[in-house]
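Removed from the display is one protein chain of the complex; every other protein chain stays in position.
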Amino acid sequence: MLAFLHQVLSGLATGGIYASVALALVMIYQATHQVNFAQGEMATFSTYMAWKMIDSGFPYWAAFLLTLVFAFVVGVTIERVIVRPFYKAPVLSVVAVFIGLLLIINSLSGAIFDYTIKPFPSPFPSDAWYGSPYLSSHEVGMIFVTLMVLALIFAFFRFTPLGLAMRAAAENPVSSRLVGVRVGWMLALGWGLAGMIGAVAGMMTAPIVYLDPYMMFSVLLYGFAGALLGGIDNPWGAVLGGFIVGVLQNLAGAYVVGTELMVTVALVIIVGILVIKPSGLFGRTIVTRV
Amino acid sequence: MRFRTSLLTAAALLALAGPAFAADAPGVTATEIKIGNTMPYSGPASAYGVIGKGETAFWKMVNEQGGVAGHKIDFISVDDGYNPAKTVEQARRLVEQDGVAFLFNPLGTPSNTAIEKYLNQKKIPQLFVATGADKWGNYKDFPWTIGWQPSYRTEAEIYARYILQEKPNAKIGVLYQNDDFGKDYLAGLKDGLGDKYAKMVIKEASYEVTDPTIDSQVVTLQGAGVDTLVTAATPKFAAQTIRKVYDIGWRPLHFMTNVSISVASVMEPAGVEKAVGLISASYGKDPTDPTWKDDPGMNQWRDFMKKYMPGADLADASYVYAYGVSLTMLQVLKQCNGDFSRENVMKQAANLKDFELPTVLPGIKLNTSPTNYHPIRQMQLEKWNGKTWVLFGKVLGGAGS
Amino acid sequence: MATLDTSRPAAAALFAGLSLRAWKVIGLAAVLAAACVLPFTISSYQLLLANQVIVYAVALLGLNILTGYNGQFSLGHGAFYAIGAYCTAILLDKTGIPYWATIPLAGALCFVAGFLFGLPALRLEGHYLALATFALAVATPQLLKYKDFDFLTGGVQGIVISGPDTPGGLPLRSDQWLYFFCLLWTVPLFVLAWNLLRGRTGRALMAIRDHPLAASSMGIDLARYKSLTFGVSAMYTGIAGALGALLAQFVSPDSFDLFLSIRFLVGIVFGGLASMAGVFFGAIFIEFVPNLADLVSKAAPQAIYGIVLIVCMYLMPTGVMGLLRALGHKLGRLVAR
Amino acid sequence: MSGPAANGAAKPLLGVDGLSVHFGGIVALDNVSFRVEAGQICGLIGPNGAGKTTLFNVLSRLYQADSGTIEFEGKPLLRQARHAIAPLGIGRTFQNLALFRSMTVRDNVMIGGHCRARGGFAANALRLPFVGREERTLGERALRLIETLELGAVADTPVAALPFGTQKRVELARALASEPKLLLLDEPAGGLNHEEVEHLRDLIGSIRDRLGVTVLLVEHHMSLVMNVSDKVVALDFGRKIADGTPQEVQRNPEVIKAYLGGEL
Partner (left out) sequence: MSAILETRGLSAAYGPTAVLKSVDLSVPQGGIVTLLGANGAGKTTTLRALCNMMVRVSGEIRFDHQRIDGKATEDIVRLGIAHVPDGRGTFVSLSVEENLRLGAYTRRDRQVAQDFERIYGYFPRLKERRRQQAGTLSGGEQQMLAISRALMLRPKLLLLDEPSFGLAPLVVQEIFRILRGINEQEGVSMLLVEQNANIALELAGYAYLLETGRVVLDGPPSTISSDESVRRSYLGY
């Protein structure tokens, strides 16, 4: 029973990582109706910047804030320079561009910072959480940060005119222009904010999994699964989805089939749930009349 | 012009197709030897690409120092993305298009497996392959393929014998990467423990390279009551394992694969104090271990790095590996005495006698013969004391194959 | 192969006064003739590359039937390529079946696998289908190396097989024979796809892509069509995998990583969605651009690959065939003037 | 082509009985019953949101009914699969267009005839002889419809490039290509000017008279509905409020109050 509890808690910790990436995906989806496959690599690259700054003597929080600014600027720039010419291109062409971006950023991380892993500091105390062997204080802190980001995103989309305009721009650019929304900047802003959220996710993930160019590669996959499972148009659902994926993975590995097929089983379960509930557990079904 | 080139290519092809005479020496001209190599410069195993870069720098150094017996080395290293299908294509490019004399240190177990048959059929040496699998000493079936480093299986066998001796009632758990590398450790433990394996190994847990963490696996192993842990994980996961084991207050007797004992890229990220008591076995010197700070052998390597790979990460043990294996290759070329035919190169590769490398542990010597295709078959156990690895016991030879 | 283009009057036809159809036939014959002469003019290594391009083209055609024509997004077609390859490798390794007989068996197996996978996939669209198919690509290597299947798959070590020998009496090297063997499969597969896609079935596939609801109101059984399309698509890609196994003479889980599926997707997008001729351009791209990138930079070959990809998409947002069609229209208008 | 249905048969072509549909808490259709005899043109009118399009969507099995029955030629319709509706002989158009936008007019119309051919995957891939014959028949019929509806000039243009009104005609041609016995038209006059509406009226008339197709017509264009219909059914808030000849319905006070307003 204790072991079971332990598995669940450690799953929650991993799930927290997925949840934080899922939030970045929700952000970009709400703002552009696209799933950016390069999101994880952008987060990794931002985390490298933070590492570089801390390594050269910046205090943690200064580096943290500067990294957020950096990630925002990078996000906006990528949108303006690389993605923008493709807004009229077919969806799959855009997907190909995202794949290209993923390869470029991943490769650059490796070329600039090489492939050996780097330890990344945590802003939280380094001892275990209240002496508990189950969760470290960083893991608890990370879950807390994720929930905070979630609350911010939720409030942003729900209560601010800018959030509303962003959702509108993603859904229907033509109509958005007709109500005076500057669609181009909304999309760029969405990329910038998603970049920032990704950077937070990266800086929270790195102390746990260590920093290397592939740090976010698989995290993105599970974050994506979590976001879809919970509902990609719903930040709460996405975060919950992330936690579910984390716990599910652990339990599947520990109790169902053994570790060698753990990924397979977890994915089969996720896809199975989606087949039954095609818009995610908490996603809204968009009804359009014919 | 074009026509001529294709004629020349055709001629080269004809030469390849015919029986190889020593005098033909494909890939060798009066002034040059062409050596081929495949590496994962792209894809998930790109971390190993630095080996290829180190080797390229090494041959540049050799050429600047005058080459081998009046021959410059044309080292052609190409990307296979760690995809065996691509390796096949690239190996054939190297042989048929570029006309290399032989392949040196192609990386990856599946990649080498994919080209082994082709190269042996064509009687092209596949020298000092960069993989720790055990199969690379099969001189009977594949006389043109030779390994270099001690196999993972040998290493695991050493751990198994140590456990049998020191802790005969151990409850062993294995944490392994779900690929050829990890599974070789399972095989080695089976070799070493024999029929006790089923009783002693009470839990096996694997992870995928795509898993973000191994927390769940560590918890599972602890939960199963394991008191002796053998970890076959790459550096990132090794560091995670050491830290997680410590953090959950678990103190098993912990063996760590030789792949992941770098001070800079495993011990320090994991937390040097969390790794105290960790046992491993090694054959090479760790560039980040203070023990070798003033070691003349390692200084030789450092000089090379300073001059030919400025700016490279000196903590990366892959460069030490590249240097060591290249030195071995150089020795073989020197032994060839000017006859760089494929037969002679292979013959000399299988004729190393007590060759010593500056980058391997003192007392370890490289030996090969027509019936011994395992150049390095010795390792020494070592224990982490919180600051450095402390060697203990004798230099051990695996029973090997 | 641009001559396969179905659409509107091409300029050249008007120009020469020959019917478009006649030009297509002439062009196709020329391409086929060139394909037959090719193996006698290039080196054995170049032939390997050419052969790999042909094999990829078949795989891409499979994916294009599903994604380009039917609008079902797959990030997991590498899995079917793997299943096809393993089917051939296992049959050659474990049974006495002749190599040529393994190809249809691999195709049949993949058809069934694709059809079965298509059933649950029916309920998923867009990103959800992408996730499901991606999951397939993740799961396949894991299953291939699973310990209980070791006895068949050879586990992580994979299976080494022998390539086919030239049948007695033919004056061909074995690699030349292998090329013709692949061609013998490829040409009929393209003809079948051509027939399939330009008739009633093809129209139904495209109708489903454009407006599934309206399509079902026209009496098109979505479930049947979509899952059968998945099956046919998997069959094509699976046959390509089987031929690819003969080409590499080796299969292992590492040969079919996630990036294979992604490369297939890149291939059809680069060549042009819903275009049969485009798959050849796509195949050329995914085969040669990595080599090119490797030549340019050892430090970051994938960055080069990514840049080339993005620049190509920038210049040709609808792929090579999209560009050719647009050029054709322009030319057509010029000539008509 | 199906022959003109015999009038006076005991069973109506379409019989809707006690039909109710709910979306969440909203009642879209509330116990609606009416019948359409073979060969009739039946107008369906009512305020926006009264449930007219919902009724169409239930008939084409896009929506599920909560209770009630629909019989078509005496057979229960609600047990049929969505894709079985067209083969039974019910064709439709959509209020906001549901064309296959990237495909040409000709292909759109040929897809309309999908349910009148049978070549499947294997037969098509192998191009069996009967497939070629079917293709020719389908192609010829499509061509005739294209000409009838004056679409000849744009036959090989992708429909996305056409003006709204033209697309509406493509939809009509597509629906007719399925050789329906019952044709559901959802606001065919939307976006048409007076002259075009007159054409449309003649067209609907001739579809019934020449092709023997029964028509159920949702339309707000009152002069069209009243001129062309044999009977009119009026809905409001999902309930039927009137059912009768155009004149009867037009004079019905509830219809005037809910729908027509003071003037006509």
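Labels for the chains are A, B, C and D, by order of writing; each one numbers its residues from 1.
As a convention for this text, a contact is a pair of C-beta atoms (placed from the backbone, for glycine too) under 8 Å apart; a residue touches a chain by one contact, two chains touch by 3 or more.
Everything quoted here is computed from the prediction, not taken from an experiment.
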Neighbouring displayed chains - absent chain, whole complex: A, D
Residue of A:R80, A:R177 or A:K277 in touch with the missing chain, whole complex considered: A:R177
Option touching the unshown chain, where D:P47, D:P87 or D:G205 are the choices: D:P47
Absent chain, residues of chain A that touch it: 161, 164-165, 167-168, 171-172, 174-183, 233, 284, 286-289
Residues of chain D (touch criterion as defined above) contacting the omitted chain: 23, 45-50, 53, 95-96, 161, 163-166, 187, 190-196, 198, 220, 222-223, 258-261, 263-264
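Everything below uses one rule, namely that only the chains that are shown with their structure count from here on.
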Centre-to-centre distance between chain D and chain B (centres being mean Cα positions), rounded to whole Å: 73
Contacts with 2+ other chains: residues of chain D: 62, 94, 98
Multi-partner residues of chain B (each touching 2 or more other chains): 42, 44, 46, 49, 178, 208, 210
Interfacial residue positions of chain B with respect to chain A in the complex: 42, 44, 46-47, 49-50, 178, 205-208, 210-213, 215-217, 219-220, 222-223, 235-236, 239-240, 247-249, 262, 264-265, 268-269, 313, 315-316
Residue ranges of chain B touching chain C (in the complex, touch as defined): 9-10, 13, 41-44, 46, 49, 52-53, 56, 77-79, 81-86, 88-89, 92-93, 95-97, 108-111, 113-114, 116-118, 135, 178-180, 183, 208, 210
Chain C-touching residues of chain D, taken from the complex the two chains share: 60, 62, 81-87, 92, 94, 98-103, 107, 110-112, 114-115, 117, 119-121, 124-127, 131, 134-135, 138, 156, 174, 178
